[in-house]
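One protein chain omitted, others in place.
Our next item is chain A:
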Amino acid sequence: MVCEMETDQIEEMDVEVLSSMWPEDVGTEADKQFNVEKPAGDLDTLKEVTIEEKPTIADLTRLPDLLNSTHQGTSQLTNLVKQWEYMQDNAVRLLREELKNLNRQREEAEAKELKIIEDYKFESNEPENVPVLDETSDLFRKFRQKKRDALIDSKKIEIDEEFDTVAYWKQKALSLEKMLEASTERERRLVEKLHESLKTMESHAAPVQELTQNLKRAEGFLHFILQNAPIVMGHQDKDLRYLFIYNKYPSLREQDILGKTDVEIFHGGGVKESEDFKREVLEKGKASKREITFTTDLFGSKTFLIYVEPVYNKAGEKIGINYMGMEVTDQVVKREKMAKLREDNAVRKAMESELNKTIHITEETMRAKQMLATMSHEIRSPLSGVVGMAEILSTTKLDKEQRQLLNVMISSGDLVLQLINDILDLSKVESGVMKLEATKFRPREVVKHVLQTAAASLKKSLTLEGNITDDVPIEVVGDVLRIRQILTNLISNAIKFTHDGHVGIKLQVISEPSFARDNALNADAEVDNGLTETSVWIRCDVYDTGIGIPENALPCLFKKYMQASADHARKYGGTGLGLAICKQLVELMGGQLTVTSRVNEGSTFTFILPYKVATSDDYSDDQDEFSDMTDHQSEPDDTTEGYFQFKPLLGSIYSNGGPAISNGFLPHKVMLTTSPIKLINGFVADPSNNTGQSEIVQVENGGYVDETKLETSSGHCPESAHQYENGNGRCFSKESESCSSSQASSEGGTLEMESELTVSSQREEEKAETNLKETSKPKILLVEDNKINIMVAKSMMKQLGHTMDIANNGVEAINAINRSSYDLVLMDVCMPVLDGLKATRLIRSYEESGNWNAAIEAGVDKDILENEQVCVRSTNRLPIIAMTANTLAESSEECYANGMDSFISKPVTLQKLRECLQQYLH
């Protein structure tokens, strides 16, 4: 019973599971057995294809064959058989158990019968007649015993009547009758049960049928799964003919496929390959996978992942293959995309790192260039000091040998300076620091000036010519300094390499060159906005009839530090930077520099630059620069003149000889405006002062101050004198304790720049002093012997906006006053040679008498004063302010008594000086 229950349950469960996955109508029609209808959405597409046909005719006939012939089929069958056997066994087991039950019941019934009989015997209450040595009796006894054990409780018959009475027997009969009834009833029930069991046995009679049903369900499930799986499955025989297929391409019918090979069905790429692959698997007997791309007329290009495994029959012979294909086109495309992306990524990363490297290198380079520029600047500053001082030195009295040495010194200094300037320019351009300025200028004047300058220093018999076509505007806007730098550079190059013939500049307007049009966009962005409208392209040729440049040297001509050949470098000198700078400058200005040359015939350097055309009505300040340099008296048509020529002067420059031939220019005039001459002028300006002093020194030679005096008088300004000592050493070293103004500057660093400043400012001062006579500034004379006090006072004066002359003692003061008129004298009281008090007395007496007799009497040099006797001063009282140290000897009363107007107590402060000046200068 229990077992039956269990099997029922299993069955129920199976039904449940299957029914949930399997449509209700499955199996009702034989046709649909293997082709389950797709869900409603797909119905339309399949209509034409599947409905007309009976798509599942295929396997029903073949399947038994397949099952019989292959291992899988066998094993499935074996399983089925086993299952069936098991169920049979189960049934047998159940039947046996039932039998056992029945047997037992029968035994019980018999035992009961026996007992009844026994009881009946016992009624007689006689001892048991047990036959001795009878086995049966023994058995019987045992049985009886057993019986009694089993039934003793339930079958106790209670009779309350007296034994062996009628009532007793009656009662006993009654109870026995009841027991008999119960027994009969039991028997009947048992028979019923037996019948029932037999019936159930009958219901189990057809297990095969049940199994078939199960099998069908499982099959249906499998079909359903396979039908919906996104894979193609098929079985092919060993000739690779399809025996059956699932999920074929929808437009193909079953009969189009079955019994045919791939090649027969499809055409196009990949078919042959898959065929071969299948064959290979078949031959090798080893399952494998492969990805094959098909390009067929039927479904276009699709990639399939194909799994093929061989199939063996029971005998182990190959009978065909199982084939599974899955479309992976999308995945393949994605995968390829992915790979491509990865590749791109890698490439990009590599590029990035490459770029980073480049950036790094560039940064390093820029830094190095910046460094170079800084270094060059640091070198240049002290060097210009050296050169400048050497130039000053060359204006002093020197013997021939010294002058020669000095000339070498100056020229090499100039060379180094030039080199450093070049480097500086170059690195400025390269590092992008250089800023271009837009100034208005006249190209004709620039050309003229460049040629003039070149002509002035020309030492060869060359003709310099300038040729400017009429269409070149009178004024254009550009960076004139740079353009002049380029022109000068090219011209000096041309002159250097030309021994005879001519060198010239030619200017002409051209149409916009092609390279500029190419870069038109960039140019518009870079150059000022309005340029396109009003700009003009000017081509400038610098030609010569020199040695020319061999063709193979042309490429490296514009490279840094390169000259056409090592020979030339030795012969002509130069840094090899000039052309590189020119090129860089031209390119910086948006132009182009080219060269054409023929050996021994000459070279032509051509640069093309864009300029903005200036409106000619407003004259900018910059123009003055050039009008300064050219003659002031040149004719008005000078501005439009298109041709200049300069013939060699050959030595005339140095002797200030004949003027230059041609348009009335005097090239040496240009020379005069250059700085070295200015310096000379500055020194020459007050020669009388100088000589006068030295004479006095000679007079007073025995005195103790000779050393100091010589120093102060030798150079008009003590700073410059000290600068010559610079080379000797540091400020506080014992060897050279003479310290000077710009000594600190020789220590390098930022101080060096300042030294240049001091040098130039000093020059300016000199210039200012020489120009003082013309200006209306008050003239102040400081009479003071103490250098420190002089310096301090001078500096204070400078802050107050005045300059002043210096006299070192009373005698010098008198001489100075004699020579020119002063508005104020600051007089130290305590001085050597002639003290302030005496000097003041003498000055006052001169003011009164108009002559210097008193002074001459006092021992002041007669000749000088007498020379100047002629000019009689106005009787205006000259304010003389004493500077006293407030000692007893220099009391204020004494100052007033000696004719002084006021006094400042020493040390002088800015405040005191200012008050004093305010009082006496108007």
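Quick notes
In this text, a contact is a pair of C-beta atoms (placed from the backbone, for glycine too) under 8 Å apart; a residue touches a chain by one contact, two chains touch by 3 or more; residues count from 1.
In this section, contacts and distances are computed from a predicted model.
Matching "Histidine-containing phosphotransfer protein", "Glycosylphosphatidylinositol anchor attachment 1 protein", "DNA-directed RNA polymerases I and III subunit RPAC1" or "IBH1-like N-terminal domain-containing protein" against the UniProt entry of the left-out chain gives the name "Histidine-containing phosphotransfer protein". Within the complete assembly, A:Asn789 is the residue of A:Thr439, A:Thr534, A:Thr594 or A:Asn789 that touches the hidden chain. Only one residue from A:Gln799, A:Ser820 or A:Gln918 touches the chain missing from this view: A:Gln799.
Only one of A:Gln213, A:Asn247, A:Thr261 or A:Gln370 touches the chain withheld from this view, namely A:Gln370. The chain not displayed touches chain A at residues 366-367, 370-371, 374, 704, 707-708, 718-719, 731-732, 737-745, 747-751, 754, 757-758, 761, 785-789, 791-792, 795-796, 798-799, 828, 830, 832, 885, 887, 906-910.
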